[in-house]
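Let me begin by presenting the structure, written as structure tokens, before commenting on it.
Removed: one protein chain of the complex. Kept in place: all other protein chains.
The block that comes next holds chain A.
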Amino acid sequence: MANSMLACLSQDQPFPLPKVLTHWSSAPATLITQGAEGRLYKTTHLLPSRPCALKYRPPKPYRHPILDARLTKARLASEAKVLERCRREGVPVPAVYAIDAAAGWMMIEWIEGIPVRVGINTWLGERVDTEENEEGEQPAERGDNDNAAAPLVDLMKRIGATIGALHKTGIVHGDLTTSNMMLKPASPVEEIQPNGHPETENKAKALQGDVILIDFGLATQSQSDEDRAVDLYVLERAFASTHPRAEKLFDAVLQAYKETFTKASSVLVRLEDVRMRGRKRSMLG
């Protein structure tokens, strides 16, 4: 019986499941994303009502098994350590529920909501549609309109404050993008919307919620201005390429960062240097 259930389960999966997800007590797992590093599944922890994300780093066939085991274990353990530290200091990140670093997996809190990237694009997209119908203006010009952009500026400030809080704990994220931040609805009640104006509701809601930082796979402990500035620079570049129309609002992130984090001014000075230098040095021979 259990065997046939297992067979059924694995048939639907594009990849073989990590062993922990094949135990009979686990709820069926859904593959959410497949990155270069690993896979993210949605499953449950302890109770069927408690959803969780399972981050799995499968063995890399190209890597020597000893090296592979060493890297997987060290990286998962370090990621869990960073998350724990953030929780302790009150930085909004998913909680760690369980970890088996040697087996390559970690169960963390399931964050409801949407990535910030999706929220911003939804909001920008809908706004352009409606306004173009009315006036046919250029979208870039409207970015200058403080009132129109207010909800976005507010979100940028929340992002800046969250990064400030992260850096205050002595951690740099290493891969800040708007895909690695979630917008978690403030309370589950809000999710149930009465019928009325679903589109308007969507638009208004797109930028609401708490900013939660996720994916600490490249995070390190560092207190240097350089590392912090590079963290901001990476986000700035990612922001410019993902949301070119909202690029000019990025200053709001830095403003809020400055207000949250007392050592921000020297980081921002360093950011100027990093920008001038670009990410890439001039190549030698």
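Assume contacts are C-beta pairs under 8 Å (C-beta built on N, C-alpha and C of every residue); 3 or more make two chains touch, one makes a residue touch a chain; residues count from 1.
FYI, contacts and distances are computed from a predicted model.
Engineer: Unshown chain, UniProt name, "Ribosome biogenesis regulatory protein", "Replication factor A protein 3", "Lysine--tRNA ligase" or "N(6)-L-threonylcarbamoyladenine synthase"?
Structural biologist: Its UniProt record gives the name "N(6)-L-threonylcarbamoyladenine synthase".
Engineer: Out of A:L47, A:I66 or A:M276, which residue would touch the omitted chain in the full complex?
Structural biologist: Only one of A:L47, A:I66 or A:M276 touches the chain omitted from view, namely A:I66.
Engineer: On chain A, where is the contact patch with the chain that was removed from view?
Structural biologist: Residues of chain A in touch with the missing chain: 35-37, 60-64, 66-67, 70-71, 174-175, 218, 280, 282-285.
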